[in-house]
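First the structure, in the form of structure tokens, and then the observations on it.
Of the protein chains in this complex, all but one are displayed in their positions.
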Amino acid sequence: MSILVNKNTKLVVQGMTGRDGSFHTAKMKEYGTNIVAGVSPGKGGQNVNGIPVFNTVEDAVKTTGANTSIIFVPAPLAGDAIMEAGDAGVELVICISEGVPTLDMVKATNYLKKKGVKLIGANCPGLITPDEALVGILPGNIFKKGNVGLMSRSGTLTYLMVSLLTQAGLGQSTCVGIGGDPVAGLYYQELLQMFQDDPETEAIVLIGEIGGDAEERAAQFIKDHVTKPVVAFIAGQSAPPGKRMGHAGAIISSGSGTAEEKIAAFEAIGVPVARLPIEIPLLIKKALKID
Amino acid sequence: MSILVNKNTKLVVQGMTGRDGSFHTAKMKEYGTNIVAGVSPGKGGQNVNGIPVFNTVEDAVKTTGANTSIIFVPAPLAGDAIMEAGDAGVELVICISEGVPTLDMVKATNYLKKKGVKLIGANCPGLITPDEALVGILPGNIFKKGNVGLMSRSGTLTYLMVSLLTQAGLGQSTCVGIGGDPVAGLYYQELLQMFQDDPETEAIVLIGEIGGDAEERAAQFIKDHVTKPVVAFIAGQSAPPGKRMGHAGAIISSGSGTAEEKIAAFEAIGVPVARLPIEIPLLIKKALKID
Amino acid sequence: MKIHEYQAKEIFSRYSIPVTKEIVCYSTDEVCAAAEKLGLPVVVKAQVLAGGRGKAGGVKLARTMDAAREAADQILGMDIKGYTVEKVLVAEGVKFNSEFYVGLTIDRNTKSVILMASAEGGVEIEEVAKDNPEAILKFPIDPDLGMSPFFARKIAFALFSDFSLVKQGADLFQKLYKIFLDTDASLVEINPLVVTDEGKLLALDGKMNFDDNALDRHPDIEALNEPTEDEKKELEAKDSGLTYIRLEGNIGCMVNGAGLAMASMDVIKHYGGNPANFLDIGGSSSPQKVIDAMNLLLSDKNVKVIMINIFGGITRCDDVAHGLVSALDQMKVDIPIVIRLSGTNAEEGLKIISDYNLPTVKSLSEAAQEAIRLVNQVN
Partner (left out) sequence: MKIHEYQAKEIFSRYSIPVTKEIVCYSTDEVCAAAEKLGLPVVVKAQVLAGGRGKAGGVKLARTMDAAREAADQILGMDIKGYTVEKVLVAEGVKFNSEFYVGLTIDRNTKSVILMASAEGGVEIEEVAKDNPEAILKFPIDPDLGMSPFFARKIAFALFSDFSLVKQGADLFQKLYKIFLDTDASLVEINPLVVTDEGKLLALDGKMNFDDNALDRHPDIEALNEPTEDEKKELEAKDSGLTYIRLEGNIGCMVNGAGLAMASMDVIKHYGGNPANFLDIGGSSSPQKVIDAMNLLLSDKNVKVIMINIFGGITRCDDVAHGLVSALDQMKVDIPIVIRLSGTNAEEGLKIISDYNLPTVKSLSEAAQEAIRLVNQVN
């Protein structure tokens, strides 16, 4: 078991023939992800590295039975690409594209919600279920199959955390990069519920950031719905107020969204928060009573 | 039993203080309809003929538990009024207003569908369950409680039909005027299903008009889903092509929407079609094996 | 409301939809000047608010100046389905290698705007719909989503195989949908939409109808209205709260409600008579309205008998009777009137009428038969 992606994932890549799309398609395929189709308007009928290319996601889904789509199209087109995937009938959409206008995401998330289609991103590294499916731009080699579920608003910080876990012998069930944009698809709550329901996941790592109140809401959700151990890390403890640290979300507005508040919210409900990344594996081992 | 409105109907009247709204509110109240609230922005807190007036439908619903709304506001505001009712949480909306722009209705019907709220109209006379609730502008005195369900695209023609039925001793379960606009709420199919499911209704009268293919679709639906006897009348048998006969729908485009086609569609599935209004009660009696 | 081809194409142009270069002309001399300016060949097209211009001989290709002059002479002043041709559109002759149909309209069943497209352009779409319905692709448009780029592309891929045409088509569909919404249209149509020899999409013809109920919010569109004499009468009637459509018969009808009005005409026809009009006087019953209605009926010289059929619902029959009596007091009516009143306060109404020494009948069938009898007496 795992969440969202696995051996049954049949992936269609939107924007597969572009620079990023083709590079990461190769990486995902190399990892063993079952990529069944690519979409690139005007290139339908071609075959790229053994993967058939279609003009529309609808054609791809009808022909190949794809159930998951990953999006690499340029940001101004990404909102529409998300809706195209939702319209075509996949169950899960992962949007990697960075810099998608927020109102495009308001429209796209609303549309997918009505269609009952799940979305991860935009502006996210994707997700992975080790040894089953890599759907994103994460470096597959650092992951190891296991029972720690991980969710994060950032990319490379996730990789650092995962390496630390893997080095400590702690494998992962599924690791999800939810992205740092103001309006995004699945968020902490939904993923916490999925990990809670996933029999393979025994502990959960939540990597948060300054800005917004998503971590505070996650803490409330954990209190109400999650019985599995959760440990957390909040990036931006040293960030000054009013400055956006790369992610649109990573900005402290006056008096809220600070790391202190988020850490306090987690600790108040008994979720230990690591002050340094290196402490995460230790907290997990403690939670799982390993060693 | 009956469909859509009955003794449990708690009605809110949107536009109650306007000319038409106040006139018909009095008529409906006189008939015995349970009118619990009126809505007229800026007049909230007033009390008109014993009916409390609210500024918004939401206030009216929250305070009085209204479950049905009838709309008498001017046509340019009617689409928005329909959505206000849908947003406020009533189960059924009846829009009497005539001349509502079609694109407003596209938006409003789509919104109500998403909210799971039923709509009748716009540009319709409303509906009645005799002796229980009159929600519309139909003349209550011509109706009689009974077991004939009736649905119609027109107003006064319905009254004529109902009088003929009542004179013939044939009472009605519920009579619904669905309106003649290009985009409207509940249509033949939905109402046929409701009458089919209503234990009190034993026979159904369908009054159609030239234009469009609603009657042809109804015939197909009857064939597939309706076991109760249905009899029909089609107005506009003598109408020339290309002329709009009052209702936006009542226009024959070249080679389709003619009375002949509609009559043929019904007769092909064994639904008898009256050539003159006076024949309707006879066909019903025959269907119900009365006399 | 309908507008002319050249007006529709002017709107298209405002949205950067490619249309033929063309000039509206009101005389043969103007046509020749236009042909000179555009260069031969040109197409001369009657501008009337009726379909089937081509079949009626209202569209002619001219390869020479003489042919252009001849076409102008023939078409200007011609009658097409009761419309006199007062202006023609002179358009550049375009070489093309395929013709498509694209139209947007309202779909009652999905309750949305629907795009219809077909590779069988250039012919009347109703004929394609009848003979080869599969040749028409239909795409209902989700009102929340609108004509989003991916959706437009999906349609374009279904219609075109060349990717350049797909891109042009997707762009075109988005613009057409925007026009539809912006103007509260009820029909936006390009037929044919051609692919020129240069591989470009081009609107060779254009048609737009508008939602009459929304004209109030589009005064610019309303200003384009060019009603015929009959339509002016209908519009005047509408201003008085009446819906009037003139027909060919001799029994003038005055009825309350559109459905009942149609049914009344049907009953007249059923018994062998011929209604002179459709006239719905609506819900109110003021004397002025009845006077206006009577004036309308009497202004039609074909009308030999008037049949009044009122079903009092919210309308009270005594009110109508009062109105009718007042009307008759104020005007001279020298043809017979058959009156049928029924429903709310019918008894009171009938009494008023009979006190005025006018005959009444009891049912719609009786009214129709009596009207026919009186017409036959007159003839």
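Think of it as A, B and C in the order they're written, each chain with its own count starting at 1.
Following the convention adopted for this analysis, a contact is a pair of C-beta atoms (placed from the backbone, for glycine too) under 8 Å apart; a residue touches a chain by one contact, two chains touch by 3 or more.
What you see is a predicted model, and the numbers here were worked out from it, not measured in a lab.
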Practice task
Decide which residue listed in B:Pro41, B:Pro74, B:Gly99 or B:Gly171 touches the omitted chain of the complex.
Solution key: B:Pro41
Problem - Selected residue (touches chain absent from view) among A:Asn8, A:Thr63 or A:Thr102 - result: A:Thr102
Practice task
Based on the whole complex, identify which of A:Ala37, A:Ile207, A:Val231 or A:Ile284 touches the chain you can't see.
Solution key: A:Ile207
Problem - Sole residue of A:Lys118, A:Arg153, A:Lys228 or A:Lys262 that reaches the chain not shown, by the stated touch rule - result: A:Arg153
Exercise for the section: Provide the residue numbers of subunit B that touch the chain removed from this figure. Expected result: 41-42, 44, 55-59, 77, 80-81, 83-84, 87, 110-111, 114
Problem - Absent-chain interface as seen on subunit A, which is shown - result: 23-24, 27, 75-76, 99-107, 109-110, 113, 125, 137-139, 141-142, 152-160, 163, 180, 182-184, 207, 209-210, 212-214, 217, 233, 235-240, 243-250, 253-256, 259, 275-278
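Quick note on the criterion: only the chains that are shown with their structure count from here on.
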Handout entry: Both-way neighbours, i.e. chains that touch subunit C and touch subunit A
Key = none
Completion exercise
Cα centre of subunit A to Cα centre of subunit B, whole Å, reads 50
Fill in the blank from the handout: subunit B to subunit C, mean C-alpha position gap in Å, rounds to 27
Completion exercise
For subunit C, residue numbers touching 2 or more other chains are 144
Fill in the blank from the handout: Check: subunit A positions touching at least 2 other chains come out as 114
